[in-house]
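The block underneath contains the structure these notes are about, expressed in structure tokens.
The complex appears here minus one protein chain, its other protein chains still in place.
Right, chain A next:
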Amino acid sequence: MAGMNSPATVGKTRSSGLPGSARFSPRRRRQISQAVQYTLFVAVALTLVLVADWERVQRGFFDGTSAASMFPELITVAMKNTVIFTITGYVLGFALGLVVALMRLSSAAPNRIVALVFIEVFRGLPALLVFILIGFGLPIAFPGFSLPFGIYGTVALALGLVAAAYLAETFRAGIQAVPRGQMEAARSLGMSYSRAMVTIVVPQAIRIVIPPLTNELILLFKDSSLVFALGLTAATTELTKLGRDVSIEFATSTPLLLAGATYLVITVPLGYAVRRLEARQAKERR
């Protein structure tokens, strides 16, 4: 062990070696600390189990009738719509975010300023507010103008704008992480700046930021629930809205729990994929 020779350590070692000493060895101390933690955990769990009114818990969270009534709409309509909202928003946000990131790194000041303002605005505004602005503000400001695909177009745009602001910063970090020599080699072969960016730098940048890009996708799945602010029909309902509606109808929380579980069915594997990718990148970097 390092520092064995320092007087303080020697003193400590000696006193803990004495029979009947109040001090414990580090290993012993760790064992005691763990034992205390487990005891506390079990105590809390037991208290919860004893205090809870199990009949009410079952009615509230594990109610078969309301759960059964959610099928097959939970999957065929709600989950499908949540996925559509999220994917279209993400695709739009991906493309827009990439453009904004390139503008942010542009040598032309107007490009940089526009990009910066965009990022600050859509990163700073609550997503809910963006939804309302796009859903109700746009039609009022531009009468007669309507986004294609009805609610789907509105959601894609709103989610896309929110995602683009975050994704732009992610892309920018990725582009800056690509060694400068890549751009220089491409330019020395006669490629223009934009050609080199598109064929050489951006593909490598995206590889670098795949984990945060996937995290953004997970976040967007959750943000897609904000579409409730726009008012949804039975055909355009999504997970949170369906869970809430059925939950009110049956006066039980079970549908919410089921809707929540459905989100997790999508997001947990994605999170697992992110961790795998990160581990692989960490290994490659070594």
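Here, a residue touches a chain if its C-beta (ideal position, glycine included) is under 8 Å from a C-beta of that chain, and two chains touch if they have at least 3 such contacts; residues count from 1.
In this section, contacts and distances are computed from a predicted model.
A.B. asks: Which one, "ABC-type polar-amino-acid transporter", "Cytochrome c oxidase subunit 1", "Predicted lipid carrier protein YhbT, contains SCP2 domain" or "2-oxoisovalerate dehydrogenase subunit beta", is the UniProt name for the chain you do not see?
C.D. replies: The record names the chain that does not appear here as "ABC-type polar-amino-acid transporter".
A.B. asks: For the chain left out of this view, which of A:191, A:210, A:229 or A:266 touches it?
C.D. replies: A:191
A.B. asks: Out of A:200, A:213, A:242 or A:274, which is the one that touches the chain we can't see?
C.D. replies: A:200
A.B. asks: On chain A, where is the contact patch with the chain that was removed from view?
C.D. replies: 179, 181-182, 184-192, 195, 199-200, 203-204, 207
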